[in-house]
Structure formats: C-alpha cells, structure tokens
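Contents: one structure, followed by commentary.
Note that one protein chain is taken out, while the other chains of the complex remain in position.
Letters are used for the chains, namely A and B, taken in the order the chains are written, and counting of residues starts over at 1 for each.
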Amino acid sequence: MSAHPPHKPNVLELFLAALGSPFVIVGEQFREIFKVFGLTVQYAQHGRRRWKEVWLQAYRIGNESLVFIVCVAGSLGVTLVYQAGLQAERIIGDLTPLGGLYLQILLREFGPTITALMISTRVGTGIAAEIGSMVVTEQVDALQMSGAHPVEYLVVPRFWASVVMVFCLTCVSVLVSWLAGLLTALLAFGVSPYTFATLSFVIPGDVILLLMKTTAYGIAIPIVAGASGLSAHGGSEGVGWATTQSVVNCSLAVLFLDVLLSGFGYLVLLR
Amino acid sequence: MQVTHVEVPRDGVRIRCQGVSKYYRRTAVLDAVDLEVRDGTMLGLIGPGAAGKSLLVKIICGLVAPDEGHVFIDDIDVTRLRERELQALRMRLGMVFQNYALFDFMNVGENIALPLRMEGRSSETSIRNRVAEVLEQVALPGIQDKMPRELSGGMKKRVSFVRAVVRRPPIVIYDDPTGGLDPVTSAKIFRLLSDMKAQGTTSITISHDLDGIRPLCDQWLLIEHGKTLFSGDTSAIDQCETPYVRQFWRGEPA
Partner (left out) sequence: MRLTSVLSVPFAMVGRRTLDIATEMGGMTLMAGAILRRLFPPRVDGAELMRNLYNVGVKSFPIILVTGVFVGAIMVIQAGLYVEKYEATGFIGWGAGFATLREVSPIMIALMFNGRVGAKNTAEIGTMKVTEQVDALRTLAIDPVSYLIMPRFIAMVVMMTLLVVVGDATALIGGAFTSQFLLGVDVQLFFRSFVDLIHLEDFLLGVYKAITFGIAVGVVSCHFGITVTGGAVGVGRAVNDSVVASAIWIFVLNYVVTTLII
C-alpha cells in the first residue's frame, strides 16, 4: 500500500505561495520563539537548578562582552556629548544642563538599548553557534535520549545568566559612557565636572524604565538566540545560517521591546 | 548487564510501525513503512545510503514526527505523546548514534553519567561506581576524565554504546555501530551487541556490515529510497528472488 503524495500545485497556488511565504517563514520563527519562551519560563520555575552552569554562563557572557562594551560605550559617550554640545552652543549658548540631560537620556535609552544590541551581537551569535552546532552533530538528540530536555538543559542556565549580566553590563556601559561624556565636555567645551555631574534631571521613573528594559532585553536575547540555535539544520552551513538569523532576530527583538517599553514609559512612568 | 523489567505487550511485539511516511518537499523520504520487532529479537535495518534508515529510527524514538502513520512502543502510540511523556518513555530506550553524538563540552565520565543523573534515582557515589563498571565492561577502564575529542573512533563508539545502555534499557537501537572502524574493533562491538541480545534486549541495528550482523539478526527490513523492498526473517531473505534484494544481500556489484 503506497502513500498518497501531495498534489502538484498550479500557477495560482505557486503565486500565492510566493506572496505568502515570507509571512509563513516569519510566522514560523515567531512560533519557535514563543515555544522556547514558554518552555523556558516553565522550566525556569519548575526545573532543576544548576547554579554552577548558570555561574559559568554568566562568567562567559561578562568576560566576552566587557571590553567590547567598554569600547563602544566610550566612543558613543564622546560622540553624543560632542554633538549635543556643539548644537547647544550654537542654538542655546548655555551648556549647564548638558550633563544632567545627557545622564537622563543615557539611562532612558542609549545605555540599555545599545548595550543590549552589542550583547545581541556577541552573545547572541555565541549561543546560537553553540546550540546550533550541537543540533547538527546530533548532541541535542542524544540529550533527549538521555532524558534531558534541550530547553531545560541548554537554554535555562543561559537565561538566568543573561538576565543578571545584561543588567550588570548596562550599568558598566552607562558608567563608561557618562565618564567619557564628562571628559569630552571638559576637554572640548570647558564644562566643569561639577556642573556636568548632576542628578537633578533624573527622576525615579528613569531608573524604573532602565530596570524594565534591562530585564526585558536580558530575557529576550537568550530565548531568541536559543530558538535560532535549536532550529539549525543541515551541517556547518546550517550553523552559519542560524548564527546570522540569531543576530538579526535578537536585534529586532531588542528594538521592538524598546518601542514598547519607551512607549509605556512615555504614557505611564515619565509624566 | 541485566535488563530492566518492564511490562511486555501480550503479543510480544515491542516496536511496531504502521504506514510511517515522511515527506521532504513533495518527495517521500519514507513511504508507508511497516515493521514489527518482537521481544528479545534483533531487526537488521539495511539498505543503500540515504535510504531513510536513520530517519526511521529517529521517528521510532520520537525525535522526529512522521507525516503519516503511527509508531507503537510497548503498545503506546509514540506519535500521540507530549514531550514530557516521551521523556518517560525514552527511559526504556537506548540509542547509539551514527556519529557518536558525545557531548563535547563534558568529559567521558560526565557523558555516561548524564542519563543516570536525569533518572534521578541514584546517589553520586553509585553513579560513579556504575560509570566505572560499564567502562570496564568495554575494556576502557579509567578514561572518565578524558574529553571526547581525545579519543579514537573506536573508543568514541564504545563510550557512545555505554552511554546508551548504562540505564539498562530493554530496547536499544544501534545506528551504524561499526561504521569506519577497523576489523578488530568491529568484532569487539559485534560481541557487545551479541551479549546485549543474550540478556534479553530487543533491538534494531542499522549497518552496512552485513557479514557482521548476519549471525545476530532474526528479522530484516531492506529499505531503498524510503520504500520497503523486503521484510522477513533470515531464511526468507536468503531465498528472495527480487533482483535488487539478491544483489544487496550477496554484495554483488550492479
């Protein structure tokens, strides 16, 4: 008894398929991500706690990303303050609020988001590459046969590590950016550090928004990267593809969450 | 290694596939495959490369879902189970992968201990003892601290074997257990398979080494391009007149 193969599609069906295929592909990716998200939340609550593994992952995330983030945060701080200072000099002529406003926008937006994008790049590729190569060498199958669930065993430790480390790295990044800005303001515009270093513009809502953003990003990155890694197939080319997909998806996820949370901040927190 | 006792179905069929099909872009990679494996017997799954054999055993283990058909292990429909239930069922299974699939981020001891840890029933000490015990049985004493990349192909195959059977599962699947190994090591592996069978394991073996598995298997399934070309016992395949089957069985070039 033979099976019934699917029928050959006609031109109309091919056209509709071509039109709809990007949606289908994106939709499948979304489904994968939500599935991993659901499983991660479930296993994070009820699964085994492997704190040693979490510590190891946290160390790797921090170690790999620290120098990178310091470089980027520093150049960003210099650029932003330099640009803002020039415009302020030209238009308003008064540079006293520069430090305060800079710190505020750093806490609200640039600090967490840029740090998260950098971590997406570094750590997102790392996680996807690791998990992806385990998938194509059948190690994930072997995990399942040994009784371990891939999400519980591979994703959840990285999840805990990421939530903590994104916050820590954001703090470092904000600090470095702020210091770089301070130095720029001093050396380029002669603004005294005392004038620059003011907390008068920062409201509690800013800090709450920062915490919300770092937590959201910290949750999103390992899950999206893990989903990309777990959907790898096809040998080492497949690993390359999963890695690329991971960076793009993590970055888009960060931006999307940024829109949501900034909007929330605008409507609720920062009035 | 004594086998874990589990409820065996009344008709003695421990693994059953009914009409299993899998498609890849409109081609049938597996086409309505049926098979039955009885308790304590070994099925030889043979056929040319890329015929769908590895895919079939992955479907049996629930690692891949078939597009059509059902798989029963001890009368439980694998295709209907959720992941949690699958995990419980997999306690009865062991799988030796074609490319070893050893976890490259842990050493040999940890690789073998993982299934025991996941079972969650044994203490640290008893796990360690068990690992040492099984390594002794495959003539690889004391390599617990080595990493997989430091091992030769034959050693990796034996570690992979040991990891699959350390929980003493009643059903074991061997995917190409002697692929790429020299004759001496291959003989050692076949002896291991024979010992497992003698202790009552039900198994499926995929292999290109027909001489090696001929004495071990009771039933045979020959698959080519996803289609079943032969299904039956050893005397039946010896007498089969289908040209391709004859050629394959006797190792004659086309």
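Criterion: contacts are C-beta pairs under 8 Å (C-beta built on N, C-alpha and C of every residue); 3 or more make two chains touch, one makes a residue touch a chain.
Treat the numbers as computed from the prediction; the structure is a model and nothing was measured.
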Contact list for the unshown chain, restricted to visible chains: A
Selected from A:A197, A:M212 or A:L255 as touching the chain missing from the view: A:L255
Listed residues A:A58, A:L95 or A:A129, member touching the removed chain: A:A129
In chain A, positions touching the absent partner: 22, 68, 71-72, 75-76, 78-80, 82-83, 86-87, 101, 105, 108-109, 113, 117-118, 120-122, 125-126, 129, 133, 235-237, 239-241, 243-244, 247-248, 251-252, 255-256, 258-259, 262-263, 265-267, 270
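Here is the rule we use: only the chains that are shown with their structure count from here on.
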Footprint of chain B on chain A - complex, ascending: 1-3, 5-6, 8, 134, 137-139, 141-149
Parts of chain B lying in touch with chain A, wherever the complex brings them together: 19, 21, 23, 26-28, 31-32, 58, 61, 63, 68, 83, 87, 90-91, 93-95, 97-99, 101-104, 114-115, 118-119, 163-164
